[in-house]
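Note sheet for the following structure.
For this depiction, one protein chain was excluded, whereas all remaining protein chains were kept in their positions.
Now for chain A:
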Amino acid sequence: MIAEAGLAALWIAAALALLQFVLGAMGLNDSRAELRAGVRSVAVVQGLFVALAFGLLITCFLRSDMSVKLVVENSHSMKPWLYKFAGTWGNHEGSMLLWVAVLGIAGAAVAIFERRLDDATLVATLAAQALIAFGFYAFLLFASNPFARLNPAPIEGLGLNPLLQDPGLAFHPPTLYLGYVGMSIAFSFAVGALITRKVDAAFARAMRPWVLGAWIFLTLGITAGSYWAYYELGWGGWWFWDPVENASLMPWLAATALLHSVTVLATRDGLRAWTVMLAVVAFSMSMVGTFLVRSGILTSVHSFAVDPTRGSFILALLSLYIGGALALFALRIGTVKEGNQFDLVSREGALVANNLLLSAILGVVVIGTLYPLAAEAISGTKLSVGPPYFNATAGPIALVLVIVMALGPLTRWRRDNLKAVVSRVALPVLICAVALLAMAAFAPPIGILPFLGIVLAIGVGAASLAPLWKRNLRRTPLFTYGMVVSHLGIAVALAGMSTERAFIKETLVAARIGDTANVGPYKIKFLGIEPIAGPNWTALEATLQAQRGDNLPFLMKPQARMFSSPPTETSEAAIATRLDGQLYLVFGKGDGTGRWQLRLWWKPMVTLIWLGGAMIAFGGMLSLIGRMRREWGQNDRKAYGV
């Protein structure tokens, strides 16, 4: 019954989305303004029903209801409950239901909390949101029903891909989806504002928290995904330029550009058309990301390949929404009035440069990701674009972007004096120069890119803190701290990426029990090996003793795991985190004569990469809290007539 109830809830939610769209579209006509009142409540109820449908699917998974096809294909009664739970979205149908559930709940949240937009724009926004949701409901109901039954029901399920049985990956997709779907709200806001011709600062202020929230989740999702690949795949890499990774990077780049341009629009009423355009692009990138990952057209190392007909469905939705939004943009953009003017040397100027550079990176990543698909579709040649392409194109632009990012906050809004800017930049540049000389004198030869990266990270770190210089720290608004923390996070991540590449130490040996090997500052002794059993796997576990100088030795236990359903082997690296880096041990195969392969890495400062990512997201949270506090403060004052 649960599955049928879930399907019914999904149909009702779809019908409500259609109703919400129709009411909204008709209500836009001023003669029928009374219809507008219903749109908000329909949006809330739609959110409730889709949440109910998703909750019921989770229930099916938690109960291991093997009469539901999706549960059979992706779960197993022996699985730990966390992975039964996460298995709900560890597959195509479930993840699409999660997508539309987040969409519906976010729409309900807009309906409940959004009080700044004028009535007509809000109704147009909710109507656009309902139309997006309706497409996805149709997709679920007609092309990928998550509640389909299997008759006769098998006794046991097939299990979940063991690579996905990891707490990091269990929560990775929902985080990314919150980001993707947040972008859909920014998109709906843009469509709403275009329809009612009210692209102005008030619209930007209403849109900004949603953009900021979505961007925080995207940042967290990318950071967590990178760390997951690093520790779970056991190959020690943290970014691969895999299409599935790019699928989350592309919306992030667009969202970052949007976040900065929406700030210009909200505070200075400039960049109106550009901001609307970016909102369309950012959501398009989220859709492209979903399409890439879920269509089955990718040959990714992650390989989530599914049925290509579903790919065509998503592609059709994609072209409908994006094409529609672009057509609306073309029709209406002429009526969007020009915003305020500014000098080229100004905060706005720096933000425009930031936007152009982010767009340029987005462009080369999109080309690199889609070119192989296009080439195959057009000429039938199969080719793959890899890290060398992305490093050669995105790398240099990113370095320039980082410099602009350091300069931007040191300029004034509207108009600035070049000389004054130079004097404000002097100290960070000086610090950078000192770092350059120190590195040239003392650092071992490490290659030009890591070298530049470290120097730049130090300079950018100094410049990021500069906006706090000589300010009253207690009166500095929280969102300024947010910007400082985020920019500092970029410097920290850059430092981590550069030092990891420059100073990494690696030892690869075939060792017998009792042998020792050295890696970086550590001496590793191979103590033994024994079989162990987990809830749904068995493993060989190696015990290694690591000692640094005369410090106390400690034990590390990497494993090679065997899962039976589906039959797969995974390797669980043993990682020890220290203040100055990570010791990363992987245990490989035995050769039958008593020797076992061991791969030992000492990765100095590698944790800075993800610490930086977390700081970027944390800065976003500070900004969001700061903005909301300020607005609530203003609303309270208004309410009390102050």
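Things to note:
Here is the rule we go by: a residue touches a chain if its C-beta (ideal position, glycine included) is under 8 Å from a C-beta of that chain, and two chains touch if they have at least 3 such contacts; residues count from 1.
As a convention for this text, contacts and distances are computed from a predicted model.
Name of the non-displayed chain as stated in its UniProt record, restricted to "Extracellular solute-binding protein family 1", "Cytochrome c-type biogenesis protein CcmE", "Peptidoglycan glycosyltransferase RodA" or "Circularly permuted type 2 ATP-grasp protein": "Cytochrome c-type biogenesis protein CcmE". Across A:Ser319, A:Gln341 or A:Asn417, the residue that sits in touch with the chain not pictured is A:Gln341. Only one residue in the set A:Gly168, A:Gly324 or A:Gly363 touches the chain that does not appear here, and it is A:Gly363. Interface note: of A:Val22, A:Leu62, A:Met78 or A:Leu233, the residue touching the hidden chain in the full complex is A:Leu233.
Touching residues on chain A toward the chain that is not drawn are 73, 158, 161, 163, 229, 233-235, 237, 240, 299, 301-303, 305, 338, 341, 343-344, 352, 356-357, 359-361, 363-364, 367-368, 371, 375, 382-386, 388-389, 392-393, 396-397, 508-510, 566-571, 586, 588-589, 591, 595, 597, 599.
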